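Complex shown without one protein chain; remaining protein chains in place.
Moving on, here comes chain A:
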Amino acid sequence: MTTDVTNQEDAMSTSTPTLAPHQDAPTGRKAGEGRVGAGLFDPGQLRRSLPDALRKTDPRVMVTSPVMFVVLIGSVLTTVFSFRDPGDWFGWAISAWLWLTVIFANLAEAVAEGRGKAQADTLRRAKTDTVARRLSAEGGSERQVPGTELRIGDRVVCEAGDIIPGDGDVVEGVASVDESAITGESAPVIRESGGDRSAVTGGTKVLSDRIVVKITTKPGETFIDRMINLVEGAARQKTPNEIALNILLASLTIVFLLAVATLPPLADYAGAHLSMVVLVALLVCLIPTTIGALLSAIGIAGMDRLVQRNVLAMSGRAVEAAGDVSTLLLDKTGTITLGNRQAAEFVPVRGTTEAELADAAQLSSLADETPEGRSVVVLAKERYGLRERHQGGLSGAEWIAFTAQTRMSGVDVDGRRVRKGAAGSVIAWVRERGGTLAEDADTLADRISEAGGTPLLVAVKDVVKEGMRERFDELRRMGIKTIMITGDNPLTAKAIAEEAGVDDFLAEATPEDKMTLIKREQAGGKLVAMTGDGTNDAPALAQADVGVAMNTGTSAAKEAGNMVDLDSNPTKLIEIVEIGKQLLITRGALTTFSIANDVAKYFAIIPALFAAVYPGLDTLNVMRLSSPDSAILSAVVFNALIIIALVPLALRGVRYRPVSADKLLRRNLGIYGLGGLAAPFVGIKIIDLLISLIPGIG
């Protein structure tokens, strides 16, 4: 008995990505709460990054961060003054902790970069010098050249086992390609000439068949090169919000510089003579060092969080824009619904039962590693309780794996030949072997193949993904409007839109319609995000504020978008938005924390400086710090340690929950504003207690 399980849109199945759309978090992260915010922090990273941190104390590097540059100058000054008065332990202690402040700041950045470096090394390995088999212009002869000598327009041949030497489009043939070097996903993908699955990436490996690739990118500018630059942070530029925040921090630094620099004449008049060491200590405590130290680490970590989710942002600007997005355009298929690629139901045809079909379908799909194949197995298991059989478990079986050419998979066992595949292929296969095709239900007639007298059918229908309605509700609370894009007729579209809970839909959408929709939203001041993969998506991807191209898409789409999703999972757009928001929130929260900290530092330092001349000011010493020296030193130590303490938060990002702006603000103001006011009172007091225990000090 041969079973044919057809798939309504089976033509698609030959060229689908390797990742099943239902896999929300392909890197193994769990969906749901805390889906943004993962990213482990290993204290060992601090140690490993230390050499980098020391290298970063180069003033030419530090000048880009005005706040930390001031600390660097302060450290140099106090050290010089300590050399002039070497017997003064206080000067040395302050100098040491100021240097530590500088190093801690650089350490934060180095740790953030370090995580990207590991990834870049993996990528470099994939980029080992390849040898290209270049075809001559006439297309006849083949010559071996180093991959670096390829020029745009060259055509190269790649066969099973070859590494593709550069980015390009397949112009001839079909092949399965292992893209794990960039996507981290081990299952191969199909690449074929023509259509939307023709793009191949340099550094990936052809597993089967033979293709001819037309090179579209110069060596050194390939996708993998850009990726290395991105994850290493070499291409990192300050984003608009980061620049704006830097301006604000610089102006606060100037204000405090003024407050401290103008103090000596005032203090002299009062009879208190302030040393340079004390003035520098006061200045460093006041300027926003916490956020100044962590600002670039936050930015790098934000990009890194995207990379960990297999999304490459071509610029930090795009990540920030993602946080501002107010309209999401989501393709129905693959994003909102499980799409045509998912087996949903077994529909038996005349004279057979669903259980029989499920059994045959499962058997024939075992050798099919495509999402459809796997979905059939999963469905059989879930719906009919069929345990998954393994290829090794059946003796004497001859497995026929799914390939791009045959577009079928199956098994020959016990004289029974079971096939499942694209309708056209199965029909041809049945006819070749003298079988006849049964005429069944009218609408399905041409899709049914007969084999052993038992025609069967797997029906596939749009199934709204689980949890999508909740997600859209969350998005609505975040103030983001969702628009479903579909080629379906308005009636079907409306039904699915209602089921999924999106705010709006665009039915029978053409690329032009999409473009018009984006422009209309933008004219109203909204920022639009969308995903796309086809060449005809390219203009819309370029027009959108955040355009996420699927890695399976065409080169044109990847060029046009400002992000590439290596997993080609359109649902990820939602996560991208959350990461963008989280990035901004982390910056804002730490800025608030940093400024709020200053209040306590004043209460530590001002009485220490002036209580000797104006005893009444000792009233301000609310922490009852043990001595003036200890008070100042404690503030400086706290100021340095808080940087290290907050490195994990800077790298991980402040926890983000999709709630309204009001709730977010209330929560973050409470934690980082009020917390920022209170924390240093406690911290400085504890450090003071410890310092006062040191004999001869305190």
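Details
The rule is simple: contacts are C-beta pairs under 8 Å (C-beta built on N, C-alpha and C of every residue); 3 or more make two chains touch, one makes a residue touch a chain; residues count from 1.
Quick note on the criterion: contacts and distances are computed from a predicted model.
Not shown: a single chain whose UniProt protein name, out of "Heme exporter protein C", "Potassium-transporting ATPase potassium-binding subunit", "Acyl carrier protein" or "UTP--glucose-1-phosphate uridylyltransferase", is "Potassium-transporting ATPase potassium-binding subunit". Of the listed residues A:227, A:480 or A:631, the one in contact with the hidden chain in the full complex is A:480. Listed residues A:157, A:267 or A:413: the one in touch with the omitted chain is A:267.
Per the touch definition above, the residue from A:63, A:80 or A:244 contacting the chain not shown is A:244. Within the full complex, the residue among A:52, A:172, A:324 or A:513 touching the omitted chain is A:324.
When the whole complex is considered, the residue among A:118, A:131, A:171 or A:255 that touches the unshown chain is A:255.
In the full complex, chain A touches the hidden chain at residues 240-241, 243-245, 247-248, 250-252, 254-256, 258-270, 282, 286, 320, 323-324, 326, 476-481, 524-526, 580-582, 584-585, 587-589, 591-592, 595-596, 598-599, 602, 606, 610, 614-617, 619-620, 656, 660-662, 664-666, 668-669, 672-673.
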